[in-house]
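See below for the structure under consideration.
The complex appears here without one of its protein chains, the remainder shown in place.
Let's look at subunit A:
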Amino acid sequence: MTDRLPGFNTLAVHAGAAPDAATGARATPIYQTTSFVFDDVDHAASLFGLQAFGNIYSRIGNPTCAVLEERVAALEGGTAALAVASGHAAQFLVFHTLLQPGDEFVAARKLYGGSINQFNHAYKNFGWNVVWADSDDPSSFEAAITPKTKAIFVESIANPGGVIVDLQAIAAIAKKHRIPFIVDNTMATPYLIRPFEHGADIIVHSATKFLGGHGNSIGGLIVDGGSFNFAGDDRYPMLSKPRPEYGGMVLGETFGNFGFAIACRVLGLRDLGPALSPFNAFMILTGIETLPLRMQRHSDNALALAEHLANHSKVSWVSYPGLRTDRYHNLAKQYCPKGAGAVFTFGLKGGYEAGVKLVSNLKLFSHLANIGDTRSLVIHPASTTHRQLTDEQKTQAGAGPEVVRLSIGIEDKEDLIDDLNQALDAA
């Protein structure tokens, strides 16, 4: 065991991944199995009763997924984590563990569009009611809190890029009202921002993006900060009340500062079922080993391209907090001094038609609806993801006709600039 405080790069390679106890395999094996043999009947009973550590069935836990969980928990500085099938599943299980029908949560208005859909529509079926707040105005979060509020939710760097949220200011409000503060850290990753150091209680990730980093696997993570004391808090019965599913066990008491992660696993994942495939866990784990290298290159490339575009005659504006003139630059310096991430938007003077032409003229940038790939990606929201909205709605959503979103990859920045130049010249 190491006797020094390990750094982030070391954790990215090693955390959770000792050689395999049975075979000595050094790379994490892909435990592609549904189930695990019990040592004996008593051992099986202990596992089902949450009385022993171990593996039962891969919907509840799997050794490959467990390495990913510990890896991300270590990188975020949390007490435990849970790997699930997607970022959406991570959010679903977090809210399922915190909310009862009729409850509310406050969410920042600037979020990934898929999350806005999930909160506005899918959650209505469960009686979970989202109340929207202004990402740029922490006091709007406090104003939205009612006795029914069970959680506050923001993205640290908000999709579609260019927005840095003042985590400490919102964390102070959450703490004052004793409400768990959930941060989606997908865009930043723990390499750029570590939300637990700024007062977050729970972190969620779409591992599909920069954690996996290679655009090959969907996955999600929930990380427990261990900072919110659920024990004895009647507002959170999944953690504070005896659970009939487990013979009256009180999860928040039995599992201490990682009780939230355990509750998400044994009540959420077990009963709702969005398990991560061990193969995807392996792919994401392999990606995480180079996370620090990739995120620095992503951010450095993004800054170079943002600077280039800001000076381009066909570009009307660029929204990237890494730029000195950007309205979020001071927050970026405070929360992510190493870089402001890979994703940003810019506006074309030529409007909608110029956006459509730019996307089709690019040769290296891939036209698709994802972010956080090694490859550079582009999308013109007005003609794709936001096509069904009116022009006014598009503008409100930050997807006006002239807007282009880029997710900058780790290629040579000169090649990316050349590609953008030729496509803009022709647009």
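Heads up, the rule we're going with is that a contact is a pair of C-beta atoms (placed from the backbone, for glycine too) under 8 Å apart; a residue touches a chain by one contact, two chains touch by 3 or more; residues count from 1.
FYI, contacts and distances are computed from a predicted model.
Participant: There's a gap in the complex where one chain should be. From "CoA-binding domain-containing protein", "Formate dehydrogenase, nitrate-inducible, cytochrome b556(Fdn) subunit", "Ubiquinone biosynthesis protein UbiV" or "Glycerol-3-phosphate-transporting ATPase", what does UniProt name that chain?
Facilitator: "CoA-binding domain-containing protein"
Participant: Considering the whole complex, which of A:Met249, A:Leu364 or A:Ile417 touches the chain not shown?
Facilitator: A:Met249
Participant: Hey, which of A:Glu70, A:Glu104, A:Asp201 or A:Asp373 is the one touching the hidden chain?
Facilitator: The single option touching the absent chain is A:Glu70.
Participant: Given the contact definition stated above, which residue among A:Thr10, A:Gln168 or A:Asn216 touches the chain not shown here?
Facilitator: Touches the omitted chain: A:Thr10.
Participant: Tell me which stretches of subunit A touch the chain missing from the display.
Facilitator: On the subunit A side, contact with the omitted chain comes from 1-11, 14-16, 18-22, 24, 26, 36-40, 43, 46-47, 49-55, 61, 63, 65-67, 69-70, 73-74, 77-83, 194, 196-197, 242, 246-250, 253-254, 256, 258, 261-262, 265, 292-293, 296, 337-338.
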